[in-house]
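Missing here: one protein chain of the complex. Every other protein chain is in place.
Chains: A and B, in written order; residue numbering restarts at 1 for each.
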Amino acid sequence: MTTSGKKSEAGVIRDNEFVRFCEFFYRKTGICFEKNKRYFVDKRLLKRMQETGHESFSSYFTALRFQSSGEEVQELINIMTVNETYFFREEYQFECLVESVLNDVVKNKKLGDIIRIWSIPSSTGEEPYSIALYLLEHWDKINDYDVEIISSDIDTKALKKCKAGVYNARSVKSLPKSLLERYFKEHSCDSFEIDIDIRDAIDFTHVNLSDPAQTDSYRDIDVVFCRNLLIYFDNASRRLVGDVFFDALNPGGFIFLGHSESMSRISSLYKVKKFPKAIAYQKPLL
Amino acid sequence: MALIKTKKVELVDSPLPNNTFEELKVHLGGPDVNIRRRSARDIVLFDGAAQALFAALEKEQESAVIETIFSTLQAIGSDEVVKGLMHVLRSENAAQRNRAIEVLQTLPDIVSLYIIELLNDIDSDVRIFAIDILQVLAHPDTPKWLFSVLKDETHVNVVASAVDRLAEVGTIDMMDEIISLKNRFPNEHYLHFAIDIALTRIKGH
Partner (left out) sequence: MKRILIVDDAMTVRMYHRQLMESIGFEVDEADNGIEALEKSMTASYDLFLVDVNMPKMDGYRFVEEIRQNKDLMAMPVIMVSTEAEDKDKDKAYLAGANYYFVKPVKPDELKEYVSLLSGEYI
């Protein structure tokens, strides 16, 4: 049954359709598309409409809205969000880590205690290695505590790349030259291998966050970096992972999410904490 | 260098290995928050879990445990759970009511058996909560249920909630009824605004 008074033009998203979609997407993800993203959004919507065999936006939107599996919503989120990884991506969070968060964490630690940081997903390793480099270069208490960095992924191929630790120029583009020289071996203008000492310092593990048998063993974590992962999960899975991290964290421990992510779409268990450089989410102290 | 490689992450024994249902029920009311939380999770395997969880919910104060109770109820997702959550909708506790709505939103097949009853509840707040459930409920009859509210509802806030949802899922054939609300509720400024928005969303201009 056609639901438009006039026939939808093929290949065109009307203004009210764009707005309806944006309101729906905002509710699902917390992400708001401004008008200047119109072309970006329309193009992707039309692509999905074509791929799913819907001629009109309204029939596509109905199918999207009422699909109980939520698969199409997930697919949309995948294509609507741009995700690339590189060293020191969203650097302000690493600044926040060394300038603020770790200082809070050590309030509950004695000198010589272990601090555990969990970076998940490891993807190809840029994030956990970035954490390591940042701690070594910028945390003034790095010699007072032992720091364990654990980094996990569900993708074994990605984990292999992490352990190999070889990156192209694009990946290291945000690193200051001095760091690049200090911690990487340059094989060519487009191939940089991170030092074995840094590679060895990180424990890369394979983990499926939906499996409690696997996640139950992650405990006594002080800081979780979970950036640009949960946005791709459905509501139930996000909540589940919010619970996994809650159990993994020490009381007073922190989570960092991706810059366009919001805890408002994940879990209500954490306190929102503002620091000079970033917002982080804290498991309440006992 | 103070970056150290962790020892292989050791499997932590479940603090409650192989507990019986009776033991879990006791732990659900125990003094340790982590154990209560763990019990609320592990009890999912047992018949009678829903009843035990609802009983625990009445006394539980810790949000982390409450959260697990609701997550487990959602995982059970039975007719008994839906009926119990419908009861929670009448609670004085706003956080628990809203959490109940969130769980009910994920159980379209069972909720569909009770939604009409909720939409006709004697309490206008419960009727609004039913419409809140419909905001997310992935059931193809959602637009039809929302539309049914418009015909007979007399409480302006209930009608307004339904109109708000229809802005997203309303269809052209509903427009006449939506417009007629302006006459039925002539002095309701917000409602008229919501109606105009819904009409714009539905017809596109």
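Keep in mind that, in the parts below, contacts are C-beta pairs under 8 Å (C-beta built on N, C-alpha and C of every residue); 3 or more make two chains touch, one makes a residue touch a chain.
Here the structure is a predicted model, which is why all the values come from computation and not from measurement.
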item: Chains still shown that are in contact with the chain withheld from the display; value: A, B
item: Option from B:95, B:113 or B:179 whose C-beta touches the chain left out; value: B:95
item: Of B:33, B:110 or B:197, the one touching the omitted chain in the full complex; value: B:197
item: Chain B residues touching the omitted chain (full complex); value: 92, 94-95, 97-98, 101-102, 124-125, 128-129, 132, 135, 156-157, 160-161, 163-164, 167-168, 188-191, 193-194, 197-198
item: Footprint left on chain A by the chain that the document does not show; value: 23, 26-27, 30, 262-265, 267-268, 271-272, 274, 279
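Here, only the chains that are shown with their structure count from here on.
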item: Approximate Å spacing (C-alpha centroids) for the pair chain A, chain B; value: 27
item: Chain B residues within the chain A interface of the complex; value: 1-6, 8-12, 14, 34, 37, 41, 63-64, 67-68, 71, 74, 106, 108, 136, 138-140, 142, 167-169, 171-173, 200-205
item: Contacting residues of chain A [partner chain B, same complex]; value: 3-5, 14-17, 19-20, 23-24, 27, 62, 65-68, 70, 114, 116, 132, 135-136, 142-150, 197-198, 200-203, 205, 212, 216-219, 235-236, 239-240, 243, 246-247, 267-269
